[in-house]
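Taking it in order: structure first as C-alpha cells, then the write-up.
Removed: one protein chain of the complex. Kept in place: all other protein chains.
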Amino acid sequence: MLLDNFYDIRDLQNLVEWITDPLNGQLAYVVAALLGCVAILSFIGATAIINIWIERRVIARMQARLGPNRVGPMGLLQPVADALKLIQKEVLVPRLGDVPIFLLGPMLIFIPPMFTFGVVPFGENMAYVNLNVGVLFIIAFTSITTLLIFMAAWSSNNKYALFGAMRVIAMLVSYEVPLVLAAMGPVIFAGSMSLQDIVQFQKDNFTMLVWIQPLAFIVFLLSATAEINRSPFDLAEAESEIVAGYLTEFSGMKWGLFYVVELVNAIVSAGVVATLFFGGWWLFGLEEWIPGWLIVIGKIYFFYFIFMWFRGTLPRLRMDQLMAFAWKYLLPVSLVNILVAGLEVTLWLRNDWDTGIAFPIFGVINAGLLGFLAWFAGRTLAGKMAEAPTRAHMGTPLGEIYRSPA
Amino acid sequence: MELTVEYFLTVSAALFAIGLYVALSKRNAVGVLMGVELMLNSVNLTFIAFSRFTPADNQITGHVFALFVITVAAAEAAIALALAVVIYRLRRTVNVDELNLLRW
Partner (left out) sequence: MDDLGIVIAFWTLSGLTVGSALLIVVTRNIFHAVLALIVSFLGVAGLYVLLSADFIAVAQVLVYAGAVSVLMLFALMLTPRQARNNAANYLEIPGLLLSLVIGGLITVAAVSTDWAEVDDDRGFDATSRLIGEALIDKWVLPFEIAAVILLVAMVGAIMLVREDQ
C-alpha cells in the first residue's frame, strides 16, 4: 500500500502519512528518535576519528614537530592505524579487581556526552530534544562522568588509579560550582534554561551573549576545560606523578575508548560554549544563506582549537593551585557576576529599556567588571595562591589518611 | 490501561519498604544512609505523583516540597557521611553493631 502511492522522490507526503498513520501516530516519534540517535552517534563517531588526527597534527605544529605523517596522505589514516593496533592488543583485566564493573566502565563512559549532545541545537528546529531545563540537564549529566571514572578506578584495584579518581572527583566537584554559576549569566539574560531559547534571544537582539557576559564566558571556558579533564587541568592522569591515574589498568581498546571519550567531551563542551555564549546556529544573518549546523560545527571547531591551544601551550597545575583557583578565584568572581547580571536584568525589565541601547551599556559595564575583577582578585586572592603550600595535600598513604589518636 | 495515582503510590510504597529494611538491617553506616536516601526518594515520588494528579495551577506546590526534601537530603548526607568518617577515625569501624559506647 505504500508503493501504490509512491511515484517519485518528491512524493514524500505519502511516506510521512504511512509512518504517522499506524499506532495513533506514535511510530513517527520512534522513527524521529531513532533518526536523531543515529545522527548524533555518527556525528560524534566521525568527529572523534577526525579529531585524533587534527589534535595530534595541531599540537605537533604548536610544538614545532611534524606529527603523524606516514600513514596515508598527510597521515590522514593514522586514526585507523591506531584503532587497528588497539583492537589487536590484548585487554588485560586485573585478577583482584571488580571484573564486571571494570568491563562496564569504558562502555558507560560514552553515555554522558551523548546525553549532553542531545540538547545542543544545530538549527532553528534542529535539536534532538528542546528541554526547557537544558542548561541544568547538561550540568547534571556531566556530573555523572565523575561516578563512571570512580567506577573505573575502584574496579581496577590499583593505588594509582584511586589517586587519580580522588583527584578527578575533587576537581570535577569543585569546578562544577563555578561552571553552574557562570552558565547562569546567559540564563538570567535569556530568561530561560532552554538552549534553543538562549540562541533565539541572541538572534532577536542581534548580539552574542559573550559581549554582554564576558566574565561568565571566561569562567565557563576555564571551568569547562577542567570538567573535561584536559590540560592544563589533567591532573587525574598526570603521568609524571601517578602513572596514568584512573587509566592505569586499562589497555587495548578499553583504553582507546577512554581516549576517544576525552575528545568527544571536548567537542561537547565546545558545542555548549558556542551555544550559550556565541549564538549557536545564529551568525549575524548568515544562517539565512548557509545551513545552521555548518555554523554550529564551525564554532565547535573554533573552540576545539582553543582547547587544543590550551593543551599545547600551558603547563599542568599543581593540585592545591587547582583547588585554590576554583574556590578562591572563580567562585567569588562568578558570584559577583551573577549579582551584577541580576541587577542589570532587573533594571532593564522593570524600566523597559530599549535593548539596542541597554545591552551595549551592559556590555561595557561587564567588560569593565571583568578587567577590574581579573586585576583585583588576581592581586588579593590569587596572590596568596602563588605562595608555596604549607603542607602537602593528600600526601599521606591512602589507607592511612587518618592516624588513630594516641 | 489507564495509569492512575495508585500505581505511582504502590511503587513509592515498595521503595519505602525496601529503604526501611536497608536502613534497619545494614551493618555498614554507609548502607544505613543508603536506606534513608531511598525512603526520602519514595516520599518525593509521592509528592510529585500527587502534584501530577491535582489541577494544573496547583501542581507547583508538590514540586517545591520535593525540592526542599532534596535540599535537606543533600545536607543530611553530607553530615552523616562526615560523621561516619569521624567515627571511623576514632573507632576504626563504621559497623553500627559495634558502635555501642552509649550502652549502659
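Just so it is clear, A and B label the chains in written order, and each chain counts residues from 1 on its own.
Just so we're on the same page, a residue touches a chain if its C-beta (ideal position, glycine included) is under 8 Å from a C-beta of that chain, and two chains touch if they have at least 3 such contacts.
Because the structure is a prediction, the values reported are computed rather than measured.
Note that the undisplayed chain, when the full complex is considered, contacts A, B.
Among A:M74, A:M107, A:V133 or A:L314, only A:V133 touches the chain that is left out of the view. Considering the complete assembly, chain A touches the hidden chain via residues 23-24, 26, 29, 98, 101, 131-133, 136-137, 139-141, 143-144, 146-147, 150-151, 154, 162, 166, 169, 173, 192-194, 398-399, 401-402.
Residues 1-22, 24-28, 30-31, 33-34, 37-38, 41, 44-45, 48-49, 51-56, 59-61, 63-64, 66-68, 70-79, 81-86, 88, 92-97 of chain B touch the missing chain (whole complex, contact as defined above).
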